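These notes are about the structure you will find just below.
Right after this comes subunit A.
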Amino acid sequence: MIHLTIDGKKLEVEEGTTILQAAEKADIHIPTLCFHPLLEPYASCRVCIVEVEHQGKKELLTSCNTLVREGMVVETASERVLRARKLNVEMLLARAPAAEPVKKIAQELGIEKPRFEIKDPQEKCILCGLCVRACEEVVGANAISFINRGQEREVAPPFGEPSEACIGCTACAFFCPTGAITYEDLYGRQVIHEELNLGPATAIRVPIRQAVPMVPFIDEDACIHFKTGNCQLCVKVCEKEAINHDMKEEEIEIEVGSIILASGFKPFDARRIPAYGYGRFPNVITALEFERLVNASGPTGGKILLANGQEPKAVGIIHCVGSRDENYNEYCSRVCCMYSLKFAHLIREKTEADIYDFYIDMRCFGKGYEEFYHRLLHEGTKFIRGRVSEITDIPLTPEEEGKLIIRVEDTLVGTVRRIPVDMVILATGLEPSLDHNEIAHIFNISCSQDTFFLERHPKLAPVSTFSDGIFLAGTCQSPKDIPDTVAQAGAAASEALALADKGTFELEPITAEIDEKLCAGCQICVSLCPFNAITYNKEKHISEVNDALCKGCGTCVSACPSGAAQQKHFRDLQIMAEIEGLFID
Partner candidate 1 sequence: MEEKTTPTRYRLHLMVCAGTACVSNRSFEIKEALEKELKKQGLENEVLVVTTGCNGFCERGPLLVVQPGNIFYQQLTVKDIPYLVEEHFLKGRPVQKLMYTPPEEKKPIPVLNDIDFFKKQVLIALRNRGLIDPEKIEDYIARDGYRALVKALTQMTPEEIIEEIKKSGLRGRGGAGFPTGLKWEFVRLASPANGGLKYLVCNGDEGDPGAFMDRSILEADPHSVIEGMVIGAKAIGAQQGYVYIRNEYPLALKRLTLALEQAREYGLLGKDILGTGFDFDIKVARGAGAFVCGEETALLASIEGRLGEPRPRPPYPAQRGLYGQPTCINNVETWANVPVIINRGAEWFSKIGTKTSKGTKVFSLVGKINNTGLVEVPMGITLREIIFEIGGGIPGGKEFKAVQTGGPSGGCIPKEKLDLPIDYESLTEAGSMMGSGGMVVMDEDTCMVDVAKYFLSFTQDESCGKCTPCREGTKAMLDILERITKGEGTEEDLQLLEDLAVSIKETALCGLGKTAPNPVLTTLRYFRDEYLTHIRDKKCPAHVCRDLNVYTIDEKICLEVGHGCDVCRRNCASEAIIGEKNQPHRIIQEKCIKCGVCYDVCKFGAVKVD
Partner candidate 2 sequence: MPKLTIEELEKLRERAKKATFLRETTDYRAKITVHMGTCGIAAGAREIMNAFLQELQARDITDVLLTNSGCAGLCSREPMATIEIKGQAPVKYVDLTPEKVKQIFEKHVLGGEIVQDYALGIGSEKTDY
């Protein structure tokens, strides 16, 4: 432990502490510009200077990099310090009059106007090097550096050309204290974060605000560490030491008695319907994007705004996007009608906009649903029955100028209508999740025609599958809304629980058996059995079936040359008799 005095306060700090850190502990503020706690001290701005008396010598030292020493007496605002600090800040102010942090410190020090020549009143860069150091120390990309000397010094990539080394991480802009670096300036490498973009903002995030569990994760594709092997700032700042980049995905084998599949759905990709212009028109958004937009924790704080930040005057909601359509999915996605109605209600609540609801049929089948529909009819939402053929921004009349025009055949009126709106919400349907087929393969279950998982029986075994012990819940089985999903999940859980509770498992009685007397011990059956249910008994020179392992496919039976193997309930004789029976006319 080292003892020192800062501004008269006696302190005891650990060896290796800088004066700046020590002062912070004592609640003494020392202004800094080029210092950042996550980066090595650079000591270039010379604003954090303090007067240090040690062993009878008094000198001005930068507090950001000077380590404390026993018996040091530090003054952070002596006359000498203030005089020098003031001059340095004044010079920086002349260099970068638009840099807010400099202005702030200048104000604190009572500098009104620099006495030195101002070259560029808009200049923000104070050459503190935080960006350069971030790029080197944190990112490890070394894409930018200082070029030139002295007055000509500036931050630039090599030769002033767009740098191949730049990974577009924007760490430089993040560290820049004055806003001198902006994303756009980075030679077009930076994707500007779109207002409505649901994409990643940072490499560490929770997937969505309502995520369960509410735990952040590291996006390997966005994380600097996984690109350059450097950074790991998160590790430095995490006091709980909860971050470990070396953690890898690992496979854990868990033995279970039954499995419930609830692999969910993916929303229909609205880009597949080019006529609706999703991706081309910024104000054509999908249901999920709208859901994000109205969310109070969303990008606009829950305000319904167009891409240009204004409130829409008219909104169209198009039902059955990708559903009930021979070209995409024939089935009804079941949830879109109701959520569309909810959207219409929310828009009514939050804006003054006219709302148009384009539907084929209103499917309000659940409890209270129809009543909600009626409420909306009363609220004044305009329901237009007909499939929208096109969304365009080419106006035909002055009213359509600057609007999105929805072309639709109003089947109730029997005419083609053009309805100008500001925002279009596409009620995209549900599709099986991306890895749906893979899952089906792993669990050896079938898919029905609509490509969702097939239940064992629509009425008798709606949550079971053809694989014993594997149950289905939710939208992996078919599109359904939350109440239905909850109900099915409950059922699936009970089925699984029933198995567990019973403690025993009923096997199919249809297993193979081998007649000891007939078996010649050829072992053909042994190699055929996919379940390793047949073993060869060396003592008896025969093959034997393990009933618990045998699933009863009968492959061994049909291959047995001696007829020793038989399948219960499907004996050769039985099938032969069946065949014979077929031909008794």
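Criterion applied: all candidates are chains of the complex that A comes from, given by their letters.
The criterion applied here is as follows: a contact is a pair of C-beta atoms (placed from the backbone, for glycine too) under 8 Å apart; a residue touches a chain by one contact, two chains touch by 3 or more; residues count from 1.
What you see is a predicted model; the values in this text were computed from it and never measured.
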{"item": "Options 1 or 2 - which one, within this complex, touches subunit A", "value": "1"}
{"item": "Partner candidate 1, residues of subunit A touching it in the complex", "value": "41-47, 49, 59-60, 62, 65, 67, 80, 83-84, 87-88, 91-92, 94-95, 115-117, 127, 129, 145-146, 148-153"}
